[in-house]
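Since the structure comes first, as structure tokens, the remarks are kept for the end.
Note that this complex is displayed minus one protein chain, with the remaining chains in position.
Up next, subunit A:
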Amino acid sequence: MRKLTTQQLHQRAPSKIIGQSIAHESAAKQVAGEALFVDDRNLPEGSLHAAVITSPIAKGRLLELKLDQLKQHPDAVAVFTADDIPGHRDIGPIFGGDPLLCEGEISFYGQVLAVVVARSHRQAWKLAAWANQELVTVEAEQNIVLTAQQRGDLSDPQSLVRPSHIMGQPISQAQLEQSELVLSGEQQVGGQEHFYLEGQVSLAVPNEDGGVLLYTSSQHPGELQKLIAEVLNIALHRVDVDMRRMGGGFGGKETQAAQWACLASMAAIHTGKAVKLRLPRSVDMTSTGKRHPFYNRYQLGVTKQGLIESAKMEVNGLCGYSPDLSDAIVDRAMFHADNAYSLNQAEVVGHRLKTDMVSHTAFRGFGGPQGIMLIEQAMQDIAVAKGLDALDVRYKNLYREGHATTHYGMPVEQHQDLKNLLQQLEENANYRSRREQIKQHNRQDQLIKKGLALCPVKFGISFTAQHLNQAGALIHIYTDGSVQLNHGGTEMGQGLHTKVQQIVAQTLGIPFDYVLVTASRTDKVPNASPTAASSGTDLNGMAAHNAAKELKQRLLDFAQEHYQVSAEQISIADGHVLIGEQSIAWAELIQQAYLGRVSLSTTGFYKTPKIWYDREQAEGRPFYYFALGAACCEVSIDTLTGEMTLDQVDILHDVGSSLNPAIDIGQIEGAFIQGLGWLTTEELVWNGDGRLLSQSPANYKIPSIGDYPKQMNITLFDQANPEHSIFRSKAVGEPPFMLAIAAWCAIYDAVSSISEHQLPAQLDAPATNERILMACQRQFAYLESKHE
């Protein structure tokens, strides 16, 4: 019987798990309502619930918080302020400046002043609402700064949360003026609320060692462990963090999960009970950081043909009151101020402006989108100035032979691939013939104007902080042959666990479902980097691959000795082990190996090769490789109201050799729509006092199902990553977010078609109906002035 099977097996190619569109590892549980989030967990007996009292002003001082009155309320179990913190009071991730609880100085609207603990979630938040209204006395300062314009001198160190940085060489006015044409432009680029569907939540359970076991929704369990230990003034080994899944992260749970984790842990330590802290949506939207708004400017020296000869680019991140991750975020905006184009001689300056708002933070793209917005507007502006099709301006300026080094000295090795990708999309999307149709439509229709744009994306993959580019994994094989897998990455919906499961199954030669990925835990894989920078699979997939390779080698070595065969005579595929002419089941080999006293557990480790960056010189290779892509968008705008529809989207995107096409396409589609929201309907509005008005889904509008494009075509650019990444794939989390910039450019194109592309569109982001209409009005005014 067995022999027969063996023969058949020999003839069959081992099935490939990598590259298959396997469903998300949790999909069946998610649709059944069985996938558990932190708030769904059964609570230990006597668990308590915490709520936070927050600042009603953006800047000033906390004069009084009537603690006695609050403590005396029958529903209040405990109240904690900064004075109750046993250890560190600052939880700033890198530079400090983020007090866990207010120490008197108030820096933003919604800052946490104190924590109140009660027996139910509702009771706790009711107490907090009461305290907010009646027990807090503050003294407000005037002169709230919310914009770059209010900041005045943008390079004044007093205005900054971190020092300014420059890449490239200073460009003088004289140098710019050597070119045929000097163009300049500016733009406001709005921030963005993450609006993960699951809000911030932590559940801290005290342990017998004076520490806690924390269940949380975080992209960075390792950092939570460290911060909790510091806040509690204990060693890290007393704190365990368990993170099974997030209901969305998008960067909003990289540093922003820490405060709630620390507060819940502190309350748990003080009360001796498990404490859950879950933010209601409006508190979450008000009190946690968002994507940085930016104010950007450029000056370009351009040839007659529309070629950039010199560029002076300035990106200004509005960082909020503290640094958080702003240094790296503005750096990434600077790294991407070229997008896919050679700036030739370039000076790229980045300022980190302090503003009186919540400290802005990581969000998919991490400053990259804001940087790319600047150069893509410049492409549109050049096209208008030169009377060219914007796509042709883009082609001309693409990185190319002889012009293939970025302003920070990194070679763009795949520049020819990028050009090919663009050309392929141009053809697939029938760009040229649609351009003609649109011209004709716009000549005939005075009300509805159409616009078209095809834009590339080139996005650098790696953390720019070099030390973060490392990962660990842990694999156990149990005696029934089942495999448990852990790695340092976290699952937030992006399909990381599915991909790493595929990688391990493929590497070991066993079916996909033999492997189970369990919760990310700091006691299984220590010191893990955040799951961020699109690097989750690149890093953790490779670490798990290395662990699996090690285990497989042990098994092969064992089998060689046990069966007295040569290495070439053994192979493992599909859960079958072929040993010469004999085939045994995977589980059987595992049992034999166990009896033969082979270690069936190991760790794997990986660090990204090749990368380095000298920030002093602003030079190096900060990225292992670039992910590439392009989108072609067609829009219609109503010039009476500024309403917009997205009529067609064609995307061609480079994920290297796809590990899982369904998951990759899902990432591309979701990222595009999220980017579309950022650039169209998602508008953060603060009032003059620094209060965030757009603090609920009723007045902050992320895309809904009706915003899906009328036609959407997504294709993968099928080409292996030239670098030795995991199975030659490429990272996919962030890069496609920036494909949506093509939609903004198409709106620009539609607006400027009013003046027959004589006048550039003045269109800040997000291009809400209002901004589109106001941009149209300027076009109409221009037409009128020409008639006069």
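For the reader, a short list of remarks on this structure follows.
Going forward, contacts are C-beta pairs under 8 Å (C-beta built on N, C-alpha and C of every residue); 3 or more make two chains touch, one makes a residue touch a chain; residues count from 1.
Everything that follows uses one rule, which is that contacts and distances are computed from a predicted model.
Not shown: a single chain whose UniProt protein name, out of "Xanthine dehydrogenase small subunit", "Lipoprotein", "Sarcosine oxidase subunit gamma" or "ABC-type quaternary amine transporter", is "Xanthine dehydrogenase small subunit". Checked against the full complex, the candidates A:643, A:718 or A:756 give a single residue touching the omitted chain, namely A:643. Residue A:129 is the one among A:129, A:516, A:585 or A:720 that touches the chain not shown. Check A:166, A:595, A:693 or A:781 against the missing chain and you find that the one touching it is A:693. Contact with the chain not shown here comes from a single listed residue; of A:24, A:407 or A:487, that residue is A:24.
Residues 21, 23-24, 26-37, 39-40, 122, 125-126, 129, 194-199, 245-250, 280-282, 447-448, 492-495, 636-638, 640-641, 643-645, 662-663, 665-666, 669-674, 681, 683, 685, 693-694, 696-699, 701-708, 710, 712, 768-770, 773-774, 777 of subunit A touch the missing chain (whole complex, contact as defined above).
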